[in-house]
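Next up is a structure, given as structure tokens.
Not every chain is included here, but those present sit where they belong.
Chain IDs A and B follow the sequence of writing; residue 1 opens each chain.
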Amino acid sequence: MEGYRFSTDLAVRFAETDAQGIAHHASFVVWLEVARVAYLAEHAGGYQAIRDQGIEALTTEVHVHYHRAAYFDDRLRIWTRCVDLRGARFRYEYAVERLAETGVELVAAGHTLHAIVDAVTRRPTRVPPCFAEAVARAEAQSTS
Amino acid sequence: MEGYRFSTDLAVRFAETDAQGIAHHASFVVWLEVARVAYLAEHAGGYQAIRDQGIEALTTEVHVHYHRAAYFDDRLRIWTRCVDLRGARFRYEYAVERLAETGVELVAAGHTLHAIVDAVTRRPTRVPPCFAEAVARAEAQSTS
């Protein structure tokens, strides 16, 4: 997808569906986190490496726009990019596609905002330079 | 809370926490749905009554802004109002407060957008008049 370089795939679990016969809308919020974890594993040594530095990344905002329903066992591709690192804050953007035999279609799009805090004091702290550099490298590639 | 008339209370479940020691951010999306179901039970005969009319209310957008972390066993009050009913669409707005001995504080705020579809054809259909009227009555009260 244009503007994105990184993606991760998953299949809709049966437990993630609801009595409307579709994936419950809260499941997407979990999938965006799965995508962030995969992004960090690819580009920044993993989420655990960040936690091991004594910091936590809190989620301060979630926004999801649902274009189409997703169904049990659908194969979804979650395009993910990290943008706007400033001080203690950064933003992820996402596009969720369904990979169907009949073609690819947009299922949802959204963004999340995050703040880095000290794991002990819970006070805001700057994004670690190694993380900022890893993201800069990853996203420089994505727009080249 | 000013501008809201309806609220429902719940306690944070242990299963809703995560390894950061706080309520996982996706849990809030489930709680907003719990609040909508309670709102409909109070004002419009219940969500099941709406489903029994052969229609489904899809969630087309979720937006949550997290102000503070919520913790296991926190008592939360979810203020809920339904606004902007137009054709097949409507919007809910929410404020989530923590009820603590030391006072009440805002934990999160957000909104969701919804579209009514025919349960069989999945095509958009107008909001049932009885639902629109029930919401109008509920929200007229809330601003008086």
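The working rule: contacts are C-beta pairs under 8 Å (C-beta built on N, C-alpha and C of every residue); 3 or more make two chains touch, one makes a residue touch a chain.
It should be emphasised that the depicted structure is a prediction, and the values quoted were computed from it without experimental measurement.
Student: Out of the whole homomeric complex, 2 chains are present here; how many copies are there altogether?
Tutor: Every protein chain is the same sequence, and the full complex holds 4 of them.
Going forward, only the chains that are shown with their structure count from here on.
Student: What angle of turn lays subunit A on top of subunit B when you fit their CA atoms, given in steps of 5 degrees?
Tutor: Best-fit rotation on C-alpha atoms: 180 degrees.
Student: What whole-Å value do you get for the distance between subunit A and subunit B if each is reduced to the mean of its CA atoms?
Tutor: 24
Student: Once bound in the complex, which stretches of subunit B touch subunit A?
Tutor: For subunit B paired with subunit A, touching residues are 20, 25-26, 29-30, 33, 56, 58-66, 69, 122.
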